[in-house]
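The chains shown are only part of the set, and none of them has been moved.
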């Protein structure tokens, strides 16, 4: 079997997306911890938690030993993201609201929605299972980081965050069912997730409440 | 092997209890989110989380891929409960304190204590394991929903909530050890859990603190 063009140009989709996601989410998690004035150990813990919790949960859901515990290079990628966050704070006063961090967060979301969809599809779960694992892989780390930062995981609800991963996971499943190769499905999933997330941030998208829809009983 | 009377009348105990539990807990979770004025996405997330987290945790504890990721109909049952919650809010001003919601919560607790006891018994764990898995299956969803709603999972402590599932799980184990068929044990578990829960709500049962017992050192 000859690899398709996307794989030739960019490499194995899982490896590429996993590498991008680990660095991006470790950077975002550590940046949040720096803003809260956590010490160096706390910055490392929150960064690594944001990078690894989603993927570990994904692996547990398909009952395999988490990749993070088996691969010696995963931890290095996470620590690289932590170091980037510290470097960013050295040169910027408020890195947590800087475009670098906002884009890293969207890119990590898209990368991990894609790794989740790839692993779930490989495990042979249902269509809902693919979307659910993609979403949990994408948002699990950020939600856990929020809990560590003593905040409710509102990341799950705000600004089309988790819903972007839902759309990306659904796009992956549709592309797979339509017969496209895995690398194309991966590219579509990442593009849909990152695109909808950045659009939601740029335009402040919100879904209505029952009360706002005027449907609520009195 | 001929099925016993309960199975003939009501069907496979796991399937029946799982269906009841998913709809009831999705309704309760979504109702909580509606009260907090979450948007439609948040209402769906909290409802599905309350419906699925207990069963997913149960499946992980016996190391199998969660049923929710494999069965295509489970998600439909959860969404049905979410739709019921929205319908309830259209006709009622405060559905979260309405008897429909209070009874749904007790019924979901009993249904999931039963599915937990069935799966744990099938996995061959210890007596404590049966009670523990029944309790985690029953209360996991509600506790997780509370965390999503930015509340401590006090559901674990208040008003004989988790303890009703402990009693139900214990009743299932006793009935199994006494030689009753699984369907009878399931009926006993559900009845004990729902009965003690509704009685606790009706009569405001509470356990004492060490301080109240007058035992505390000074």
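For clarity, chains are labelled A and B in written order, and residue numbers in each chain start from 1.
The rule is simple: contacts are C-beta pairs under 8 Å (C-beta built on N, C-alpha and C of every residue); 3 or more make two chains touch, one makes a residue touch a chain.
Just so we're clear, the structure is a prediction, and the values are computed from it rather than from any experiment.
Asker: List the number of copies present in the full complex, noting that all chains share one sequence and 2 are shown.
Answerer: Altogether, the complex is made of 3 copies.
Here, only the chains that are shown with their structure count from here on.
Asker: As a quick test, compute the distance in whole Å between the mean CA positions of chain A and chain B.
Answerer: Measuring from centre to centre gives 30 Å for this pair.
Asker: Considering only the defined contacts, which chain B positions touch chain A in the complex?
Answerer: The contact residues of chain B facing chain A are 34, 37-43, 45, 56, 60, 63-66, 68-72, 74-75, 86, 89-93, 147-150.
Asker: Residue numbers of chain A touching chain B in their complex, please.
Answerer: Residues 60-63, 120, 123, 125-129, 132-133, 147, 152-154, 156-157, 160, 162-163, 206-211, 215-218.
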